[in-house]
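Handing you a structure now.
A single protein chain has been omitted; all remaining protein chains appear in their positions.
Up next, chain A:
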Amino acid sequence: MAAPMDKVADHHKQKQICASRPAYRQGRRDRAVKVYTVNQESRYLLVQGVPAIGVSEDLVKRFALYGAVQEYRILHEYPAEEFTQAYWVKFDRLQAARVAKRKLDEYSFFGGVLHVSYAPEFETVDDTREKLGERRILIANKTRGKDQRVKQQPVSSQQERPKVQASTSTSTLQTEPSRATNYQEGFPPVPSEVETFPALPAPPQYQWYHPAQHQSQWDIPKVASKQGVFPVDYDARLSVHTPNRNQSNRTNKTLPDNQDEDYGPLIGPHLPSKDQSGDSQEGAAGEAVVRPDLVPRQVMAGRKRPAPPGFFGEALEEEKDSKEKDEDGDEVQKTSCPDTGSSSMNRTAVIVRQKMRQISQTRTLSSSSRSSKSGSSSSSGSSKDTTRRRI
């Protein structure tokens, strides 16, 4: 410490950790060799090493987790290291101070390590008397037996701890006779609501996506699970208006039932027609359930974002008709051919479209659209045209 050492009381200094303990009595935490009796403990704590960056409120909040803090101060005249402050914290109950000290000593707080020690020198005579009396009653209750309780005169003005705590706490606490004493009264009451947390939202449930709910024929084909892929011979191109639906039934887990129904580009098993409700959850064994949000890997391979519904159709239609697509940047990410999955191909297609759009704005529509049909030839052709336009 920078300040003169003789100003600091001995019990505020941190003793050296004992390093020479044999393994059988080495505890979980490293500790110094020290004995704590009722004299050393106090509901006044001294907290050193708090960074001097205006964290009073946060510090007190941290301490208040363990019990009601009656009062706290910054000890400006207390010798502290540079950029740290010493705090004086007064708890309502000794038990809370004990717990706080145990938990927050050597605690990393805003970059500084807290050193928490008891400060019994701040007690008044009455505080000391009360402390000794509480200890006496605690021991008396603990050793005398559970049915005999010593009546405690209310020393502090704390409210009675609600008896509901006795029922909500575990058996560990029920053997604590201190419940009836003043010692535990005023301990921050644990409301019974702690036992019952607010109801969580229901977990996500598998929902049967009925074919009838399927909106548009341009929806992206979906599969039953995240590991799902299209069947090998499934043709997912939406430009092909009659995909090979018979083979689409051969998904990962499917029953060969009712393969004749036409349900659009949806891949999934059929439910028997009696089960028409959309709310039924058919996670039963042997039946795969189509998740309306799961897009197969083949589709996702070349894409950065999931495409909005109908995008495939739009993109494909553009090539046939006029180029009135919006952002170029989106195209790079959104466009993908489900079967090929080749990103370079996609990028090429996007670049082609961009250039064609530029051209179409100055030239006639028909001439540019025809030249854009092919892939590489159009790029070479357009590069000549757009040389002048390159910035």
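The rule is simple: a residue touches a chain if its C-beta (ideal position, glycine included) is under 8 Å from a C-beta of that chain, and two chains touch if they have at least 3 such contacts; residues count from 1.
The rule is simple: contacts and distances are computed from a predicted model.
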{"item": "Among \"ARMC7 protein\", \"RCC1 domain-containing protein 1 isoform X7\", \"Armadillo-like helical domain-containing protein 3\" or \"Ubiquinone biosynthesis protein\", UniProt-listed name of the chain not shown", "value": "\"ARMC7 protein\""}
{"item": "Touching residue (missing chain; options A:E121, A:D233 or A:D293)", "value": "A:E121"}
{"item": "Interface with the undisplayed chain - residues on chain A", "value": "6-11, 18, 20-22, 24-25, 33-40, 55, 57-58, 61, 64-66, 77-78, 95, 98-99, 102-103, 110, 120-125, 127-129, 132, 135-136, 138-140, 142-143, 169-173, 175-176, 178, 183, 188, 190-191, 193-194"}
